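With one protein chain withheld, the remaining protein chains of the complex are depicted in position.
A, B and C label the chains in the order they appear, each numbered from 1.
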Amino acid sequence: MALLVEKTTSGREYKVKDMSEADFGRLEIELAEVEMPGLMASRSEFGPSQPFKGAKITGSLHMTIQTAVLIETLTSLGAEVRWCSCNIFSTQDHAAAAIARDSAAVFAWKGETLQEYWWCTERALDWGPGGGPDLIVDDGGDTTLLIHEGVKAEEIFEKTGQFPDPNSTDNAEFKIVLSIIKEGLKTDPKRYHKMKDRVVGVSEETTTGVKRLYQMQANGSLLFPAINVNDSVTKSKFDNLYGCRHSLPDGLMRATDVMIAGKVAVVAGYGDVGKGCAAAMKQAGARVIVTEIDPICALQATMEGLQVLTLEDVVSEADIFVTTTGNKDIIMLDHMKKMKNNAIVCNIGHFDNEIDMLGLETHPGVKRITIKPQTDRWVFPETNTGIIILAEGRLMNLGCATGHPSFVMSCSFTNQVIAQLELWNEKTSGKYEKKVYVLPKHLDEKVAALHLGKLGARLTKLSKDQADYISVPVEGPYKPFHYRY
Amino acid sequence: MALLVEKTTSGREYKVKDMSEADFGRLEIELAEVEMPGLMASRSEFGPSQPFKGAKITGSLHMTIQTAVLIETLTSLGAEVRWCSCNIFSTQDHAAAAIARDSAAVFAWKGETLQEYWWCTERALDWGPGGGPDLIVDDGGDTTLLIHEGVKAEEIFEKTGQFPDPNSTDNAEFKIVLSIIKEGLKTDPKRYHKMKDRVVGVSEETTTGVKRLYQMQANGSLLFPAINVNDSVTKSKFDNLYGCRHSLPDGLMRATDVMIAGKVAVVAGYGDVGKGCAAAMKQAGARVIVTEIDPICALQATMEGLQVLTLEDVVSEADIFVTTTGNKDIIMLDHMKKMKNNAIVCNIGHFDNEIDMLGLETHPGVKRITIKPQTDRWVFPETNTGIIILAEGRLMNLGCATGHPSFVMSCSFTNQVIAQLELWNEKTSGKYEKKVYVLPKHLDEKVAALHLGKLGARLTKLSKDQADYISVPVEGPYKPFHYRY
Amino acid sequence: MALLVEKTTSGREYKVKDMSEADFGRLEIELAEVEMPGLMASRSEFGPSQPFKGAKITGSLHMTIQTAVLIETLTSLGAEVRWCSCNIFSTQDHAAAAIARDSAAVFAWKGETLQEYWWCTERALDWGPGGGPDLIVDDGGDTTLLIHEGVKAEEIFEKTGQFPDPNSTDNAEFKIVLSIIKEGLKTDPKRYHKMKDRVVGVSEETTTGVKRLYQMQANGSLLFPAINVNDSVTKSKFDNLYGCRHSLPDGLMRATDVMIAGKVAVVAGYGDVGKGCAAAMKQAGARVIVTEIDPICALQATMEGLQVLTLEDVVSEADIFVTTTGNKDIIMLDHMKKMKNNAIVCNIGHFDNEIDMLGLETHPGVKRITIKPQTDRWVFPETNTGIIILAEGRLMNLGCATGHPSFVMSCSFTNQVIAQLELWNEKTSGKYEKKVYVLPKHLDEKVAALHLGKLGARLTKLSKDQADYISVPVEGPYKPFHYRY
Partner (left out) sequence: MALLVEKTTSGREYKVKDMSEADFGRLEIELAEVEMPGLMASRSEFGPSQPFKGAKITGSLHMTIQTAVLIETLTSLGAEVRWCSCNIFSTQDHAAAAIARDSAAVFAWKGETLQEYWWCTERALDWGPGGGPDLIVDDGGDTTLLIHEGVKAEEIFEKTGQFPDPNSTDNAEFKIVLSIIKEGLKTDPKRYHKMKDRVVGVSEETTTGVKRLYQMQANGSLLFPAINVNDSVTKSKFDNLYGCRHSLPDGLMRATDVMIAGKVAVVAGYGDVGKGCAAAMKQAGARVIVTEIDPICALQATMEGLQVLTLEDVVSEADIFVTTTGNKDIIMLDHMKKMKNNAIVCNIGHFDNEIDMLGLETHPGVKRITIKPQTDRWVFPETNTGIIILAEGRLMNLGCATGHPSFVMSCSFTNQVIAQLELWNEKTSGKYEKKVYVLPKHLDEKVAALHLGKLGARLTKLSKDQADYISVPVEGPYKPFHYRY
């Protein structure tokens, strides 16, 4: 696929796999709208006043059907949008096609190379001579990273005239980032400076991206305000937990059709994602073993009847391995070599470095048999037995299935809409400094409330007397900041 | 697709969708073999003595990857095999291709018309001038039905010279059956008599087919011995229960991506299939409501915390409807018209008459929007809201996903192999009359035992003293016939 | 406690712990009546016609509050009743007092010696010169055993003049049985012959007693008809399963207050009782390991995510051990010596020989520390660590808690009432030979139906057309005999 930008008849840029899938995408978007009451309520509430009039939003977030509903919520509130995916396998091509045809500039397809991935990211950021973006929706922080690295390189270039050197790093992906910045520098040595000056703020979707933001805040390098959407309760305690509880078995089933009942499943990490994964495996009839570094999370696992051991303890007896840690180097080549024949190894954490894919790929004599896209059997020469790797070690729920379902993403994405509105509305008020913020609790509660009706739930109302007794307003918020849910 | 039989280079007949999928099928068959220890153990135990040498087996059973491993177990024991699917949507085309290329005569593809379906069935039964089949593997009883109806028509024809009249029935499918028999009569008025005289017996896979067999036994019309595989414990209490617990959510997810958590799911019927379905929905976070006619099953549902109501009570508030009854006319047009917008309606019972598809299709002004194959949205003119029908009302786990997973099918299919061996070995002994039999308990226990090792389970051994105390042999069988598990 | 029979003011015999608890017993009986809809419905349906007029019923069944409601159902239908408990620890003294005061002759108290236990049994059988009983309600078969052994001894005595010799057996309990029979012989050498001639039949409550009955049927020694109540679906699949699921944690909590979550629980046996126990432990947050001899039950356990191992594999790492096998010699002294300090060992199977109490008691240097009644810590001299034995190895749910709850016992006991009615009504018809029978399915379904209203369940009604389609009567029964539920 040559990397040429295409244009719709209306002149909007895009690059997707197959525009003929747009109708199919549109049908699924319409189904998803019924499942995403928070986003639809946002359209009703805010649409008439067009609050994003004039705002240019760049998004880097899995280009799925659900994201399509988010994008069209942003555009229906007046925004202009350019979008890329934040993972090479996570795009749903019919969703990308429908949005590209109907609503926004999309650069995304399922199965990008890393080179293509960063090309898409760069395209999504490029608003042409008019400048932009004003706002960023980020997931994992790659767009934010590109701007920050770009600014850093431009500063060095300005001082020293030196271009960034892709060979200065061993990291294959970072090499590409440096190359892109280098090319950009040649065209416009202030490209990223202009961007960061214009950006009103970013709203970040996931744990991994948030971690990066807090690190930048800590070392003073953060260039614009950020809203941590991940730590809204209606995000981290919902999509991380219930989303993965749904999409882990979905991905396993679609990729391997393997019976989960009766199997031994190892879940590495027992945070919100790990809790969802462990619950799903247990409920499907697997025996679940958790690995953890944090004694509190480990103790939670034991209280649910899960065994807590180290990977070494169980590596040769388990059938399914799922990494959820957000850390790196969790399942290494040496682990994989000790596994049972056809053990399934997959990752549902944001980045693909939880599993030592490099070690596996470069192991002498190893053989890769692609059963179907995103499902590979790797055979070791030593034993002639193999393991099944899903989605090449990347997010298996998006690579092998369709990611989290619409309803739970509606919670997450309604937070995104609110965060973007907040940044945009306060763009001149000085309310937000170059720091990381979470949304106030009453907005978090509002997101939840918007989703209850669809499920037939009926809330109890506090009396004034009761509200006074527990010292909260009748209308909420109901909990102190430190409340854990 | 013109209904022309094709031939492999070796001269074996077949009709499949796309022979180029054979390699993919082979890869998945190899994965499945690792998950089907019972079948592989049968190959090891019986293969060397080639017990099926000379046996011609016709099978009518969902042509999936798992069935492929069953077929190749039969052929590796010496049988010659012809196969069709027992459901128009259940064939996995890559499985069919691999088997057609490598092992047996296959007539099956995903998405047959009813006309094509019965053509395939008739092909699978046609062993040419040499005669056959000797044995039948049946699922739902359509092959058995065809022979019985054929014999009946031939008897009438012999007595009266009258052909069967397709217009004598309103049932669209039975019209086709009569047409096929009529055509057969013209060619050979003893076609089905020859068949029934040769058939040593049938082993029947599922509840629905077994019910038909017991009816024929009761009215004295059964033409050859039958082994009821469905009621082996390792079948009915395993694949019906644990298989559906796995494949119902699988089908829902693949077809609709809808979040199951938080939804209200109605499961019609709380037999083994219903129990598996209800468990799956509950575990995924749905609120489950069961409908039942049998007070015992209803009481079981309540003991699991499930609400038992009638369909009328909940039709307008539920999100997901699953029929599992084995009965007909469960969800009628009038029910569907009262449902919420985008309520999902599906069937996991054997036949497609649980849902009133005819009523739906012929409702004036109704509009069918196909989201993707097997996922249709039907919009009612009265309300302009719609419901989602999966797999056109047929088995949704096979139509929308890949059916039960290999491990549990290994239990079922090992029973099939044992049943076929039993019928064949006793073909001249008179052990089996024209009745319905179940396998003896020690064989049932053997099937289970063959599957424990794969899961790392270790059985306790009875001492002689303990065995005497409970009056069972040390090696089993351990339970009385009436034991319910 | 001297074994003197006492009399109420109305002249009815009894022997209970403390008659002053009768009021308390009455209050709890009244509560239980609300939870036992099947028994109360039996009173309404059958009470007016007094079908048991003239019938003398002896019962040997845990003298609990629930049994009190059963007894008063029998008396409200016209029967005269004498009762004893079938376990030395299972009597609830307030229940015994209320019944003794108000309704029937009761001989039972919590904490009988074995000597006292058989004295009570013999009292319950002794209807004085008028003769009796006419009917027996048995649980475990001790009453039936006493009559059978009595008859056997009388035959020998008649032929040889020889009394049974208590020293002919090592079994401490059987010694007592022989002594009692010996004493009886001295008084009346036809005592048990007269009894067996009069007994119309016995209805047996539990697996263990049923096993004995089938053995007697097999060897032709059964002296009167027996109805196997245990294998009514509404008994074995309800009280064994759901009753134990309730009463196992109840007993553990009352006896030890130990936190179940996080612990490793070993459940020996995965029959109906074991399934209930394993479910309870899993749900409470324990990690459950099952031991099994039967590969089918073992495979069921794995499908629920439970690990199946041998006792030897886990004896030194588990925290809680529960025997449910109905077999003997499950947990032996050598096992107990290897357990962790304060491991809890208990039995919920009918007899107390699942745990090697004799081995424990006679282990040199072992020390017994009674924490409270039914909760003993046994300390081994070798390690100075101890284990906790509940209810001295007897039924822990009755010894340490109050047994199964009323609702599920209402199912079991309604079967008892129906069985007793059936035996009595058919006493002269010859319908029942000296064999073991189960109740017909329509009565089983009726028992279930009587319990649904209390839970707010609403059954679906079959149409005639549907009933014909599946070949059942509209009113049921709905399932074939071999159906497993």
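Simple rule for what comes next: contacts are C-beta pairs under 8 Å (C-beta built on N, C-alpha and C of every residue); 3 or more make two chains touch, one makes a residue touch a chain.
Predicted, not measured: the structure shown is a model, and the values here were computed from it.
A.B. asks: If I consider the whole complex, including the chain that's not displayed, which of B:30, B:149, B:173 or B:304 touches that chain?
C.D. replies: If we include the chain that is not displayed, B:304 is the one touching it.
A.B. asks: Of the residues listed, B:17, B:191, B:287 or B:328, which one is in contact with the missing chain?
C.D. replies: Spelled out, the listed residue whose C-beta touches the missing chain is B:287.
A.B. asks: Counting contacts across the full complex, list the positions on subunit A that touch the omitted chain.
C.D. replies: Residues in contact with the chain left out: 211, 214-215, 231, 233-234, 236-238, 242, 272, 291-303, 307-311, 313, 326-329, 411, 438, 444-446, 448-449, 451-452, 455-463, 465-466, 469-471, 476, 478-482, 484-485.
A.B. asks: Footprint of the hidden chain on subunit B, which residues?
C.D. replies: Contact residues on subunit B toward the absent chain are 261-262, 282, 285-288, 299, 302-307.
A.B. asks: Residues of subunit C in contact with the chain that isn't shown?
C.D. replies: Within subunit C, the residues that touch the unshown chain are 24, 27-28, 31-32, 34-35, 65, 242, 245-246, 249-250, 253-254, 256-264, 283-285, 317, 341-342, 369, 371-372, 377, 388, 401-402, 405-408, 455-456.
Keep in mind that, in the parts below, only the chains that are shown with their structure count from here on.
A.B. asks: Between subunit A and subunit C, tell me the centre distance in angstrom, where each centre is the average of that chain's C-alpha atoms.
C.D. replies: Centre separation, subunit A to subunit C: 58 Å.
A.B. asks: Could you work out how far the Cα centre of subunit B sits from that of subunit C, in whole Å?
C.D. replies: The computed centroid separation for subunit B versus subunit C comes out at 42 Å.
A.B. asks: Mind pulling the residue numbers of subunit B that touch at least two other chains?
C.D. replies: Subunit B, residues with two or more chain partners: 242, 455-456.
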